[in-house]
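After this line comes chain A, so read on.
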Amino acid sequence: MQHAIPVASLGPQAQPMADAIGSCVHCGFCLPTCPTYVTMGEEMDSPRGRIFLMKEVLEGELELEVALPFIDNCLGCQACQTACPSGVNYGELITPFRAYAEEHRHRDPMDRAQRELVLRTLPHPRRFRLAARLGRLGRPFAGLLPASMGSMLRLLPDRVPPAQPLPPVFPAQGERRARVALLAGCAQQVLAPDINWATLRVLARNGVETVIPAQQGCCGALAMHTGAAERAKPQARRNLAAFPADVDAVITNAAGCGSGMREYGLLFKGEPEEQAAQRLSDRTMDVSAFLDALGLRELPSVAPDPIPVAYHDACHLAHAQGVRSAPRKLLEASGAVRLVEPAEWELCCGSAGTYNIEKPAIAHQLGERKARNLLATGAQLIATGNIGCMTQVQQHLAALGHDIPVLHTLQVLDRAYAGTLHTKEHTA
Partner candidate 1 sequence: MIDTTDHVEAIAEAIRVGPRVLPVAGGTKPGLSRASGPDVVALDVSGLRGIIEYDPAELTLTALAGTPVAEVAQALADHDQYLPFDPPLAAAGATLGGVVAAATSGANALRHGGVRDFVIGVRFVDGTGRLVSGGGKIVKNAAGFDLPKLMVGSLGGLGVMVQLSFKVFPRPRATTTLAFDLPSREAQLETMARLNRGPVQVDALDLDRSGVLVRLGGDPDALAARARRLCEGVEADVQHFEGAADAAVWRDAAELSWVPAGSRVVRTGLTLRDVPGLDAALAPFAATVRYSLAANLAWIAWPGTRDLADLDAALRSLGRTGVVLTGTGTNAATDARTGGSRLIGAPTGGSFGSRIRSALDPHARFLES
Partner candidate 2 sequence: MHDMEERVIGALAQLELGDRLLTSPAAMASFGSDALTAFHQRPLAVVLAESVDDVVRAVRICHRERVPFVARGSGTSLSGGSLPVEGGIVIALNRLNRVLSVDPDARTATVQPGVINLDVSRAAASHGLAYAPDPSSQSICSIGGNVAFNSGGAHCLKHGMTSNHVIGMTVVLPDGELVTLGSDSTEPAGPDWVGMFCGSEGLFGIAVEVTLRLVPVPEAVRTSLAVYDSLQAAGDAVAQIVSAGLLPVAMEIMDALAIEAAEASVKPNYPSGAALLIVELEGEREVVDGDAARLDELLRASGASETTATEDPDARGLIWKGRKSAFSAVGWLAPDYIVQDGVVPRTRLGEALAEIDRMSAEAGIRVANVFHAGDGNLHPLILFDGREPGAVERAEHLAGEILRLCVSLGGSITGEHGIGVEKRAYLSLMFSPDDLALMGDVRRSIDPLELANRGKMLVPETVS
């Protein structure tokens, strides 16, 4: 599509945005996989529509405030990028555009307060743990608060597992085949510390030594994906310093964090850190992709009666990082499961970072739709690769009256090794 975006005057992020817009041919192939188009049925709430609106805004043809409601509706799931035959890098458009919008938009005070609260709480394990406890007390009042604040409270877990501090190094068992550094994650550490432990155990069993750099902090994805680029940068800088260069890979086990770190290069585009940031991005890998590429050294024993398991593709893994087959292969290799494929795999579950806080109604529709699709497979266990999805899916399964466990791929593998994989157990 032709455009007249004044690239030179819009800063270093303008070129990737213009490139994404330029390579869109307006064919609409992305529409059926876009969660907002599918639920709202309006062109403005489709990837094609949003790309067009962003083009018009950047060209100065349309006022930012007019376009923003539709940009804000975007979950950033990047399903459109997977579907696009024309190679539009939507992620490199929406993230900088949101940063651009944040600089130029007007937000009302309530909105700002909530945003501030989320951005200051979720990325900090200690604060989040505290909020989770306090939040439980506040839940009876949820109905009195604005809808999105209420939904934020409802998202908080009933009980928070005890903190389980991670060691600085988790050694490989037997001969060492690789050495990696692990991003420990924020909310995940609080909600499901077992995911990190499962990751460490499975890696170790397969000859991988894991270091957990103490200085690391939040990956910054949450801020980055909501337009708070300036808030993300210090977080990213901290990680640039914290993660060693002498490891085979930097491993993430939360899809959102992984895709965030893989965008560091874009975040620092045109700045002194750009090269270092890009190098870290290039070394960052989801644990499932890493393990699949390395190959499992030891296979769990094959169970006589495999459990039907539906793998739910987390958007930030499947769409943003293009990882779909690796987790499936690992699950199959676990010997304990029979994979069943849900319909509409490409459709977001509505969790999408802070989306279910900001747009609770759409998030709810998507969550329920996802839960129904998963249930239709007859699965007795759901596996996925992202903590946000786990919480969302679990909640919506429960709302439909189904108490099916939802585990991280690595938790399934870990339990398969331990011979403790049962359908009736729960997360955490």
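The candidates were selected such that all candidates are chains of the complex that A comes from, given by their letters.
List of remarks:
In this text, a residue touches a chain if its C-beta (ideal position, glycine included) is under 8 Å from a C-beta of that chain, and two chains touch if they have at least 3 such contacts; residues count from 1.
Note that the structure is a prediction, hence the values are computed from the model and not measured.
Evaluated over the candidates 1 or 2, chain A touches in this complex the candidate numbered 2.
For chain A in complex with candidate 2, the residues that touch the partner chain are 1-2, 22-29, 31-32, 41-44, 46, 48-49, 52-53, 56, 61-63, 66-67, 69-70, 84-88.
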